[in-house]
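In this view, the complex is presented without one of its protein chains, the others remaining in place.
== chain A ==
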Amino acid sequence: MKTINYIFRKLQKDKVPNYLGIAGLATGLVCVLYIFFWVTNEINYDRFHENIDEIFVVHAILEGGDEPIIFQGAPPAVAGAIENEYAQVSKTARMMPAFAEWMLSHNGEKQMRYTAFADYSIFDIFSFEFIYGSPGEPTVRNQIVITESTSVSLFGDKNPVGEIINFNNMENVVVSGVIKDIPHNSSIQFQALIPLEILTIVFDNDNFLNTWYNNAFMTFGLLNDANNFPIIDEAVKNRIQQVYPDSTNFLRAYKFKNAWLYEMNNIRNIRIFSFIGILILLTAILNFINLNTARSARQIKENGIRKSLGAVKSNLVKIVYSEISVVCLIAFFIALVVTIIGLPSFNQLINKEISITTLLNWQPLIILGIILVLTIALSGLYPALILSDYSPVQSLRTTYQSMKNRGILRNTLIITIFAMSIALLSSTFVINSQISHLQKLDLGFTKDHIVYLRLNGQLQSQASTLQNELTRNPNIQSTTILSNLPNAIGNNGEGWNWENRNIEFRPLVYNWYVSPDLLNTLEIELKEGEFFRENQQNAVVINRTFARMIGWDSFQGKSITNWDNSYEIMGVVEDFHFNNIGTATDPIAIFPAARDWDANFIAIKTTSQNISETLNFIREAAIGIEPAFPIQLSFLDDEYKVMLEPENNLKTLISIFTLFAIIVLTLGLTGLIMFMAEQKTKEIGIRKSLGEETGSIILRLLKPFFMAGLISSLIAIPLSWYAMSKWLENYAQRITPGADTFFIAAISTILLAIITVSIQSWNAARKNPIHALRNE
């Protein structure tokens, strides 16, 4: 208790440096805690599944083209085969992920819900918690498992097991169970799940679930022992080739627990941010030590007194560490409170649902404890070991001036803090320009003022009726029917052949089914020939990448074949960026949308006038044809915003952490210049009494900071340039960061520092010299 009293009296005494120190440390810790929350959340992805260690995933890699193409799924026959053939595999399940919303209706209540299709064994493999009912009977096709929120939206609070839901105006299914809403940090997401067998009806194909091609099925397996993974990994590789020896479609297995971090490469950002977190924590600690040195002359003297009274080094170290621990605990507590209060806003900024309960596990708590202990240990290192090492005679005699060696330490600290801030700021600049580059990238088609509507029920067969209806509105310029939106063309295949094709060359080509008005609506440029007309048979238009692969001089009127079908090339369109933004373009073949199931979307180009009226008009026209489905209108532009979400989150995170680093820098510099001014009070007094101008004194105080800024720029600029170039390598469409980006970051940081320092220097420099001299 006595020690605590003593520590609080000491804190009271040096209020400013102490408060600055605590504030800086707390700021650094808030930042570290957010990074920690975020990293813990990422690492905890999928960890709620009890069998996480025994689950594996099988997927396909197609190696016929220039580059191997990685699929998330595998052919549907794979799962059953490995379950039968390997005793090590106790269960398998296939799933068509919930890519799209399907209509679920009950008693007139209609809801569009992301619906997945899977074997019911999926519930034996994964741990989705049932509130009501069960997965259902494996042999029954027309049943459904829904999540809690889906259940509430259709049935209210009652137990819906046994109730009938109409699926997409096609089939009635019975609710067999309700599961808790799937946690945000699950890589498997759906709002409803229906047995895979229903797809044979949807696609009107009895053989749909038995083929050794069609890599559309996520394939999961459960091992009886996690150690058996290598056996399965080896066994699946050439399983397709046992059936089709010529297939270039190979299989690969990975452990499900590695899915989020390694297969989806989220570990990269975890590493980046952990590194940033450690740097910011070190910066805050360095800053704290730095402010403590402001007190160290007095500390040394106190140590001297205590030593003369019989204290040994361990007594002094104990005192220093008690003091530091109290300060660190205060900072840690403040940081924890601030972090928890700010967590909802943080979640909103990065679009996550990180909960405080993430921390309530022994691993995060231990790591948090280690962070605290490390902070205390490092912060106390200098005062405890160096300051208590002075002999009592030295200690009692020591003044500020006699401790020159501390200058080196202090300069190192300033340079480190500066370099950190410059590096983070320039990275923020580079990431920002790369993201706006991607946002403004010429996609090769227009996505502005394009409204789209998913076509359900009657709208699929009567798509052209809807088109005709819509063109009556003067604010609608053009419409086109699409099998997929250009950001999600999932349909692709091999089997292409043409004259003089290298036999080994078997590229995977995307298939897109559209109506003839595609070019007008999306403004895709035609390079050669013409586009196909209404109801034209066996016609295809290819993009330039595909044309380049074929390698002819001209294409119009020539034929290519896909498996047994021959197609006449009508024309070649300029490459446009479909699916991913920023990667290289893939080959694509564009066909006339002739069948009902090709008509999945209608894209509508509107003028910028009377948008809400136009939207109402579209809605009414669609309801007029198909009243059974709710009509959801969306803008194509928004789809692209969603696609850039990971980059935008990265940008937000880096910006937040840069802000924190700069706050730490500013607090640190303020404390430091106050200390330096105090230390130089006498010098300033003498100089002023001899006639030096205030401005000149300020410049003298600024000089070391300016030099530190320059040196840290020399360190930070090449390092961040290297790191950012590495990061940019992930994008085919990327900016080349100019030297100016880095210089602007460096200059802004130095300017900020100079402003901070100037304010304090001004206070010191304009004091009456008498006060300064009387101080001694």
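One rule holds in what follows: a residue touches a chain if its C-beta (ideal position, glycine included) is under 8 Å from a C-beta of that chain, and two chains touch if they have at least 3 such contacts; residues count from 1.
Operating definition for what follows: contacts and distances are computed from a predicted model.
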Quiz item: Can you pick, from "Phosphocarrier protein HPr", "Putative ABC transport system ATP-binding protein", "Peptide-modifying radical SAM enzyme CbpB" or "Cytochrome d ubiquinol oxidase subunit I", the UniProt name of the chain not shown?
Solution: "Putative ABC transport system ATP-binding protein"
Quiz item: Which of A:Asn84, A:Asn107 or A:Ser391 touches the chain that is not shown?
Solution: A:Ser391
Quiz item: Out of A:Tyr6, A:Phe203, A:Phe275 or A:Phe333, which touches the unshown chain?
Solution: A:Tyr6
Quiz item: Who touches the missing chain here, A:Asn315, A:Ser355 or A:Asn411?
Solution: A:Asn315
Quiz item: Given the full complex, what residues of chain A touch the hidden partner chain?
Solution: 2, 6, 9-10, 13, 301-302, 304-312, 315, 391-393, 396
